[in-house]
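One protein chain omitted, others in place.
In order of appearance the chains are A, B and C, and numbering begins at 1 in each one.
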Amino acid sequence: MSVTIVFLGPLADLANGHELEVAGPLDWAGLLRAVGPDIAREIQADRVNVACGGSVLADKKSLQARDGDEIALLPPVSGG
Amino acid sequence: MSVTIVFLGPLADLANGHELEVAGPLDWAGLLRAVGPDIAREIQADRVNVACGGSVLADKKSLQARDGDEIALLPPVSGG
Amino acid sequence: MKLLCCRRLAVARLTLSTPLDVRVLAKGMSVGEASAAFSAAYPEAGGIVSFLGKVRPGNDVRALELTHYEPLTKSGMDDLARSALERFALDGILAWHRIGVMVPGDAIVLVAAAAPHRRNAFDAADFVMDHLKSAAWFWKRERRAEGWHWIEPREADYQDRQRWERR
Partner (left out) sequence: MKLLCCRRLAVARLTLSTPLDVRVLAKGMSVGEASAAFSAAYPEAGGIVSFLGKVRPGNDVRALELTHYEPLTKSGMDDLARSALERFALDGILAWHRIGVMVPGDAIVLVAAAAPHRRNAFDAADFVMDHLKSAAWFWKRERRAEGWHWIEPREADYQDRQRWERR
């Protein structure tokens, strides 16, 4: 088991891929290390949301992902 | 030839008919006499418009209908 | 393939005039065909807003009758559609209004506005409806169990229309 990090929208371009599997558990500091400096810089901005286990985190810095969890990195949306 | 007075909406109920033919020419005072007191009272209210020859009069008291003209008495509308 | 064929058929049966299509209809209203034809007529529009008004079945309403004054109705609706077209920079607009006797569920009015962006399409459909409700040459009455009743616009209808004067 591991933690899956999913890159949405333009973050997938920056990450050169849609998903990354890393060993769990994973907290906010661990996530920033796992994704590398470019993505880390992006996701620290207020405009990027983070979901874990299908729920958007009210405070992304409180991330506590366990083995089997999926973390989604959600940049500003644009629909319709 | 004569002047035709057309009663629209609820005014047709009050007039017991949709049209009335009267001798022309006809001015505002003549119109009030021609339609009788009940209709006269109604059409003096601001909320009733008067058209002559296919145009709504900006000032209905300036009415000057000639033989062949059609006068329309237009109570408050309700569409849609 | 089948769907594509049918959509084309629907469009072909109905030719809209562009950019304005205004009609006073004495019977029926082909809402589906009109909507399909309208969307097809403005391929460059990013947003299309439609309003469909129907006779409501409540309040013991058996029938609704709309009368109009022919020398003013169509030209008044043309003026209204033209002013919406200019004011909201539309690609196109459609305004159809029924006259005659209708029963609950029947379509009374169809308005559609096509624009590059949705805000103008929403505002235009809203603007046209607010004016059709209380500033077009129609008179409406309902038949209930005990007879016919003339309907005047609600106070909210007058207020809705006045919104556009303040801007």
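Keep this in mind: contacts are C-beta pairs under 8 Å (C-beta built on N, C-alpha and C of every residue); 3 or more make two chains touch, one makes a residue touch a chain.
Keep in mind the model is a prediction, meaning the values are calculated, not measured.
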Visible chains that the absent chain touches, using the contact criterion stated earlier: A, C
Identified contact with the non-displayed chain, of C:Thr18, C:Ser35 or C:Ser83: C:Ser35
Of C:Leu72, C:Ala95 or C:Met129, the residue in touch with the unshown chain: C:Met129
Chain not shown, touching residues in chain A: 6, 8-10, 13, 51, 54, 56, 70, 72, 74-80
Interface residues of chain C (partner: the chain not displayed): 3, 7, 10, 28, 30-32, 35-36, 39, 43-58, 104-105, 116-119, 121-122, 125-126, 129, 156, 160
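The working rule: only the chains that are shown with their structure count from here on.
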Averaged-CA centre spacing for the pair chain C and chain B, given as whole angstrom: 28
Geometric centre distance via CA averages, chain C-chain A, whole Å: 48
Geometric centre distance via CA averages, chain B-chain A, whole Å: 74
Residues of chain A engaged with two or more neighbouring chains: none
Sites on chain C at which at least two other chains make contact: none
